[in-house]
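Only one protein chain is missing; all other protein chains are in place.
As written, the chain order gives the labels A, B and C, with residue 1 at the start of each chain.
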């Protein structure tokens, strides 16, 4: 599990006075810094080897300007060319504010094609399956046509 | 179905040279403008009545600076207090670049509580179930522990 | 003079309920699209030849979500390696919302060095000295120690 502290910026908050929903995905991206570093040790942007395939975020509580949040990041699934990264965001009192999952794919940006994960990368990712204690479950996407109330 | 054209901004693109993953969620947000207007006819930000509960985006093809994309927006599920909005992003040649779903909840920002959708709002939302032709299906979240390869 | 229309995005607005001050600089950047195209006809981000040296913006009136603003862009000064681009932002009623100036420099991103502007580029820039009618003057930076009241 990787842990990153993020100070909420003034501009992260939208007209509702709280952190905008898209910015949570930016926080997840910051949570993945040490995972990016597995593929690109110096974080050089012209030497990246992964691309995002899917992002998902469940919003639990609003986040405000002036707060510092903690992003927890761990690996839930490893496949041939892709892996799922789970995220959770907590505040300084340990309350959960969001829960997410991002699917990443090994990618060659020059040839524009998917590449399998190396065994050594898989072995390292495999050491990070453990998430934080008490983290809430992800909400599943509702099937089309199915009507289930949130409230 | 609602249709919004969005010119890609220079700053929407990150160091990978394509539109950043979080910005797709911003494009979805722009796609919802006419849905926001159902709740807030003049779009005044201090009179909003919905909040985002979940966001999901599947990335299909990269989007580049200089393009204008089209965001298609329709309603997939309506419940007591919440509704699901589906999105798809296409380029000017009709190629699909992304597919997403956002769960919104009726919300009172002053009292900080969920409120049921009115019958009149539900009736209008109910007229927008139709998505664009040929739109790809959403990918489901992988269950924890299950290993399915993307490639 | 170049003219670009920009729909204000929900996320452009910060917690004050208006477009954030930094986003005006993004609007100026969008205003420069046709100038970028002089240097990079296909707008390919890995083939850019200019870099920003200075940005300045005077804020005149707030901009709100739901508006579409017009960015006017023209060339005020052309030098050996640099040129100044002036900007002004107006709303649909012709009211001025901002006034700015950006200094750009010819730049080789691979060699990380300043390069002179070509004569052909200068000749084209030279055709765009005319700004919009009635545009307000730029405020000068106050000299250090000098105390002049805005109000």
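In this section, contacts are C-beta pairs under 8 Å (C-beta built on N, C-alpha and C of every residue); 3 or more make two chains touch, one makes a residue touch a chain.
Model, not experiment: these values are computed from the prediction.
The undisplayed chain touches these shown chains across the complete complex, A, B, C.
The hidden chain makes contact, of the residues C:93, C:127 or C:140, with C:140.
Interface residues of chain A facing the missing partner chain: 6-7, 9-11, 13, 17, 26, 29-30, 33, 36, 42-43, 45-46, 64-66. Although one chain is hidden here, its contacts on chain C can still be listed: residues 15-16, 21-26, 29, 45-46, 48, 51-59, 76-82, 84, 101-103, 105, 109, 114, 116, 138-142, 144-151. Residues of chain B that touch the chain left out of view are 10-11, 13-15, 17, 20, 22, 65.
Here is the rule we go by: only the chains that are shown with their structure count from here on.
The distance from the centre of chain A to the centre of chain B, with each centre set as the mean of the Cα atoms, comes to 19 Å. Chain geometry summary: the mean Cα position of chain B and that of chain C are 31 Å apart. Residue positions 26, 29, 45-46 of chain B each touch two or more of the other chains.
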